[in-house]
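All protein chains of the complex are present and in place, except for one that has been dropped.
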Amino acid sequence: MSSAKQEILDRIQNALKDIPPDEKPDDITVDRSYRTTSDDDQDILVNRFAQRVGEYKATVQRVSQSDVLQTIKDSCKREKVQQLVIPPGLAKELYPNELDLLKDTHEVQLTHHQLDDADGVLTTCALAVAETGTIILDAGEGQGRRALTLLPDYHLCVVYEDQIVGIFPEAIRHFEEKMQTKAPPMTLISGPSATSDIELNRVEGVHGPRRLEVLIVEE
Amino acid sequence: MSKRSKHQRTPTFEESAEGYLSNTQLRRNIGHATHTIRDKRAGVVAEMPDWEKLREAGAKLKQRTMRHLDKYLVQLEESVQQAGGQVHWARDADEANRIILDLVKAKQVEEVVKVKSITTDEIGLNKALAGEGIQALETDLAELIVQLAEDEPSHILVPAIHKNRAEIRELFREKLGNRELSDKPEELAEAARIYLRRKFLSAEVGISGGNFAVAETGTVSVVESEGNGRMCTTLPNTLISVLGIEKIIPTWRDFEVFMQLLPRSATAERMNPYNSFWTGVEDGDGPQEFHLVLLDNGRTKVLADEMGRQTLHCIRCSACLNVCPVYERTGGHAYHSVYPGPIGAILTPQLKGLDDPSAASLPYASSLCGACYEVCPVKINIPEVLVHLRGEIVKKKEKEGSLREKMDPEHVAMKWMGRTFRKRSRYERAQKVARSGQKLFTHDGTISKLPGELSKWTAMRDLKPIPKQTFREWWKTRS
Partner (left out) sequence: MVRLLERLGHTVDFPMEQTCCGQMHYNTGYQEETIPLVRRFVDVFDHAEAIVAPSASCVGMVKEFYPKVADLTGEDKLIQKVDEIIPRVYELSQFLVDKLGVEDVGAYYPHRVTYHPTCHSLRMLKVGDAPLKLLRNVKGIDLVELPAAEECCGFGGTFAIKNADTSMAMLGDKIRHIKDTEAEVCAAGDNSCLMHIGGALKRQRGGVETVHLAEILASTEDENGEMDHE
């Protein structure tokens, strides 16, 4: 054991002399009767999610299953996307094949510069939260490694209605087991990049994707 | 008490305040900013039916953590190591800087990219790196502004709040070489973006702080708005994160509490734009080398003070700064510490020790109004700790103080009044003496000038004299 570690632990034990030696951490009870589930119907949640993400200045569209692909193509056209990054495992039915698709794979990864030069990235998500307008990526299939959703300036994200939960604790508990075992990197996105440092005016976009578009797909 | 002259030692709060109070730009900026965030925060908190329950849970979780900090730190180290990360322990700032320097030098780079981290400011990391020819580039827009201006941050969350856009335009024109820049916020942000993107794409080493570290899983989190946090923690091949030992939380589940408390308290949002959670290293995704540096630097001293220990519960939201009537008028620099405002007034003296006159002046930089305690998401009773620290300062003066310190007018007055209040006869006599004595100072029914320390009152305020008949005397006449 490093001497620094030993010394710090010794200091801590000394500092905590007033704690009864047989006290266990759980003896300090934590009342968890704050909200952990949402009572609202799914359609209310979907509406709320759409509204809240929209408030962050993301573009939000609600589409049916059959219209998803066309909407993806139209959005890419509108956003002038020519090179689109595709993460590994994204359903092929979602590919807008007219575009130049840059497929990131586990074997051959796109470089930082390629990602930077691309016009956009298309992903699904792992979960979404209505109350906070949050999209959660867990680097799984259809989402890809973190750099993919960081460097391109436009992020088009497909969220299925049944992926939307009501409140934040539901999301945390949803991933609890995964985090206790696999613990993939998690990225929570609640709107496009923003800053409000200069005189507190909200200025959209500094480093992350400045344009975020969310397609909420009805089952 | 320092024998060095006023010019050599760090000024006390009292000495600094007047200058900052007179800075009109500062008063305008900080007044506007704090009131704006204050109101917004109230709005998003009002939305939460279980806010008080969350505060209580947050307080209890932090209490649990601090009371068993050694166990949790050991668990954290194991979890991080199992996930492929490395853990380093630093007893103080110098040790932390040495560890980081060695790690950076091993990569043979001259520049590293940084995410805003007050912890790294606390240890003076940038200066330590610069001393060895390594430039630490701040990537948070406000920190970039502060760095380019060779200035110091004045707010935990909005460090450049004391600068207005015209000042920033001039700064960018000069330092980023963009002559054509206007002062529109969008253009300023774009200039910073272009400049920094080049740096992000080529950086090999990133340095960050962290908001929380989960003992159970080894997960570290960064909470941010701009995306530079994601850039620094994802793009370089080597990531070094510096966290104070108090940043730890027991389990992943505890995020359901803290991630609801923090954004609403800090930026008055339901959720901030980006939250990154990473655990050790992930093959093929992000840095392949992760170093977690755990920092003590006085935190164990705070831990040892049973009453002061709650100071370590702080989750660095800055809600207390935004409601503090003192901070909103003097700004952060008056505190002469990386931690300003109410939390700074209790954390700084405990970290630095009471021998430092500037740090020791901070517990008095408060009218004890209690607004901070009301908004603290983890219920730190800041007024209680302020009063406790004042008690420690007085005790220290009595034990170690020079005769000069003990003859300090406040000290003498307090001791004398303490004696007087103990006995009714002394109390009543003192009233009578004061009433006679005040005749010297009373003109036209008002006291406008008092000598000595009390002149600080009469410099700007009048004082009503003790009435001809005190309540006690009136009471006696009834029977």
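As written, the chains take the letters A and B, and residue 1 is the first residue of each chain.
By definition in this document, a residue touches a chain if its C-beta (ideal position, glycine included) is under 8 Å from a C-beta of that chain, and two chains touch if they have at least 3 such contacts.
Just so it is clear, the model here is predicted, and its values are computed rather than measured.
Student: Among the chains included here, which ones are touched by the excluded chain in the whole complex?
Tutor: So, spelled out: the chain left out of view touches B.
Student: With the full complex in mind, choose from B:Gln25, B:Ser182, B:Asn237 or B:Thr446 the residue touching the hidden chain.
Tutor: From the options B:Gln25, B:Ser182, B:Asn237 or B:Thr446, the contact with the absent chain belongs to B:Thr446.
Student: Mind pulling the chain B residues that touch the left-out chain?
Tutor: Within chain B, the residues touching the omitted chain are 13-14, 17-18, 21, 325-326, 329-330, 363-371, 373-374, 387, 389-395, 410, 414-415, 417-418, 420-424, 427, 446, 448, 453-454, 456-457, 459-464, 466-475.
The rule is short, and it goes like this: only the chains that are shown with their structure count from here on.
Student: Between chain A and chain B, what is the gap in Å from one C-alpha centre to the other?
Tutor: Taking the mean C-alpha position of each chain, the two centres sit 30 Å apart.
Student: Spell out the residues on chain B that touch chain A in their complex, using ranges where they run on.
Tutor: 29, 32-33, 36-37, 49-50, 53-54, 56-57, 60-61, 63-65, 67-74, 77, 83, 88-91, 95, 139, 141-142, 145, 158-161, 164-165, 168, 185-186, 188-189, 192-193, 196-197, 200-201, 216-219, 225-228, 230-231, 234-235, 245, 250, 252-253, 255-257, 259-260, 263, 267, 269-280, 282, 284-286, 294, 296, 300-301, 303-304, 306
Student: Using the touch rule from the top, collect the residues of chain A that touch chain B in their complex.
Tutor: By the definition above, chain A touches chain B via 2, 4-5, 7-9, 11-16, 18-19, 23-26, 28-36, 52, 56, 106, 109, 112-113, 116, 129, 131-134, 139, 145-147, 150, 168-169, 172-173, 175-176, 179-180, 183-201, 203, 205-209.
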